[in-house]
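I am attaching a structure below and will ask some questions about it afterwards.
For this view, one protein chain was removed and the others were kept in their places.
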Amino acid sequence: MQIGLIGSSKNVIFDPDPRAKLSMLLAVNIVMISGGAAGVELVLRAVCAALPFLLLLSIRHFRAAVIYFILLGTAVYCEGFVLPYTHGIAGILLMIPCGILTRFTAGYVMCWYCVKSVSVSEFVTSMEKMHTPYFITIPLSVMFRYFPTLGEEYRSIHDAMKTREIGQSVKNPLIYIEYVLVPIMMSTVRIADELSAASLTKGLSAGGKRTHICEVRLTAADRLLILCSFAMIILFFVF
Amino acid sequence: MIELQNVSFEYTATGANGETLHKNGVRGLDLTITDGEFVVLTGGSGCGKTTITRLINGLIPHYYNGELNGSIIIDGVSVPNTPIFETAKKVGSVFQNPRSQFFNVNTTDEIAFAAENQCTEPERIKEQIAETAASMRIEKLLDRSIFELSGGEKQIIACASVSVLSPDIIVLDEPSSNLDIEAIEKLKAVLTDWKAQGKTIVIAEHRLYFLRELAGRMIILDNGKVVKELHAEEIKALTFDDTEQMGIRPLSLSDIRFNGCKTASQGNTIRLENFDFTYKDGKHGINIPELELPENRVIAIIGHNGAGKSTLARNICGLERKCRGTLTLNCKALKAKERLRSCYMIMQDVNHQLFTESVRDEVMLSMTDKALTDEQKAGRADEILAQLDLIEYADTHPMALSGGQKQRTAIASGIASSKPVIIFDEPTSGLDLAHMKQVAGEIRKLRDMGKSVFVVTHDLEFILSCCEHIVRLENGEVVQNYELTNDNFHLLTGFFDGH
Partner (left out) sequence: MKEKFEIKELINVGVFTALYFVVVFVTCFIGMVPICMVLIPLVIPIVAGIPLMLFYSKIKRFGMFTISGVLFGLIMFLMGSYSWVILLTCGLAGLLADVVLMLGGYKSIKHCIAASAIFSLWGIGTFISLFFGFREEYLQNITSGYGQEYVDALSSFTPAWMFYVMAAMCIVGGIIGGLLGAAVLKKHFRKAGMA
């Protein structure tokens, strides 16, 4: 799982603050997934559908932006113009994928954008700026750090299983799960122990104040984005 | 100044049946370390050297549970009575496992971490990082993911992350365990710098050769007690025989003796053909059109960091399916998938290859012969366990064993699998002299059973104690392939002295 790949590169046209990105993600998710298609909600949906497209352009992922545009466009077109002329099972078969696409694509692309463009330290720093307590930020950093380790552990265990010719048959999934999970769980316990010891000697303390070398600052544009996102969410719930 | 006065510590742990176990730490220890001293702690596994490092950085009693008596005082302040957060300002720590000592994913964040925790101004931290990076020449490693780095690079980042707070005291717990010779050279350079800056350094280690010039004092421990103390001049004067007698690793690689091979090769060969493999990154890989090796011998695979040693081992084993090469053994050309069935690998981290709930089950798991009944399998397993001095642990959970015992359990399963080729990946990382010799003995046993053994290693002493043939890789290609004889001995020492 690669996190924050684009964040470090320089050729980003517009890079909002992580907090702005998160509030946009929240708005897109809420509006797109359960929003209707009439009146104010239609306008909100249109805005939220456009956001991921523009953000993809801003990080120069033109191909992804075009694919997103075509996918969502087709689904919306089908829903609006083709569906009324279909009947019975054909209609249902068209309706379900279209429904899924129109509701989830924007949110999914938005997630992808956030994960790719926010580095772990940016994320944690902005969480702390939002006064997130230490008992959320510390485990959160550890989680992000532990994902790639889990991948490494799994690969080693998989290799070991191959050389020992065990767990290969699909006949007994429980045995397979035991062979994979137990060593991973053992490593998890061990790594948690060693990591705790190392962190303590580096002066990490529960609830202690920390500084950050990573800079996150809210610009006027970021504030505007956050304001708009929340305005959309409020509008959505009111109407 | 660090003063340990009459310190005793016993670890407490919970056993298999919920009973409380006491494990030895140190007993009645008196030790005074003056400012700027370079102290090496050594001795067999479980001798108490790691415990001393933990007493100094405050992990005992603030993290590890147990019974502590006596006083530990650093610059007039008692460590057990100071929060570990405060001790951290004065004492920096580097640990054995480069994989589990990082809190951050990004290297720069990791270096900044300790300073951030002390609430240093961000601008000041950045300056310090730049300074540290420049003095350690690691600018290239900044702002990278720790998952892209080699073990050696990780350990250097760990050193940098300690350096940034410029603590007066630095403790290191077996920092070289997972490093190759080159990385050890870099570690040595860092230690030399620190010593020049007047820092107090306490290092617990098995491998000693790189500390010969640096050590101001060497303390040999056994069973939680100091058995011998040596000073700089005495350390430099130690010969191979002296260290052998004390039961510690040699202080110089140049006077390790080679006794010559005892058995002659029988003339059968293993042929590798078209071993051509590149990793997805396109940079690393191996390219071996043809390689002929003796059968039923112990073959060491050596080479610099990134030369392709582990890649070759993985390919011999058949773990990379994309490799189209064949290995001819007993006139049979084996493809990758077939090699998986005739090769067994003992990994560097054996924790990953032990799956069952008891040592006996672990060995029986490898017996794939369907004709055997469970009783026959158990009998055969016990025979193998007896050969490897594991029989008393037959019903113990493999994870409850010590590192060396786990490795022997893995070897036992390898024997049980009755595969003709056994591959070891860095079998001696982090082992003391006695355990290293034990592994060497086991490998010779495997050879006597008729197995062909490959060993990926950078431990000269270990090579000389059991290997009979050397393959040296550089940039993914075989550059040397020779039988280890008195005539060729200089080729091997040449490689190890080349740094």
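Observations, loosely collected:
Labels A and B are assigned to the chains in the order they are written; within every chain, residues are numbered from 1.
Please note the rule applied: a residue touches a chain if its C-beta (ideal position, glycine included) is under 8 Å from a C-beta of that chain, and two chains touch if they have at least 3 such contacts.
All figures in this text were calculated on a predicted structure; none of them were measured in a lab.
When the full complex is taken into account, the listed residue touching the unshown chain is A:205, out of A:58, A:74 or A:205.
Per the touch definition above, the residue from A:53, A:69 or A:147 contacting the chain not shown is A:147.
Touching the missing chain, out of B:63, B:147, B:240 or B:258, is residue B:63. Among A:64, A:138 or A:228, the one in contact with the hidden chain is A:138.
Summarising the interface, subunit A meets the missing chain with residues 25-26, 29-30, 33-38, 79, 83-84, 87-89, 91-92, 95, 99, 103-104, 107-108, 111, 114-115, 134-136, 138-147, 150, 174, 177-178, 181-182, 184-186, 188-189, 191-193, 195-196, 199-200, 204-207. Within the entire complex, the positions of subunit B that touch the omitted partner chain are 13-16, 18, 21, 63, 357-358, 396-400.
Definition applied: only the chains that are shown with their structure count from here on.
Rounded to whole angstrom units, the spacing between the C-alpha centres of subunit A and subunit B is 38. Against subunit B, the residues of subunit A that register as touching in their complex are 3, 8, 119-121, 141-142, 144-145, 148-149, 152-153, 156-157, 159-166, 178-179, 182-183, 186-187, 190-191, 194-205, 208-215. For subunit B in complex with subunit A, the touching residues are 57-59, 62-63, 83-85, 88-89, 91-93, 95, 97, 99-106, 108-109, 112-122, 125-126, 129, 143, 145, 147, 161, 165, 314, 317, 319, 340-341, 343-345, 347, 349, 351-355, 365-366, 368, 399, 413, 417.
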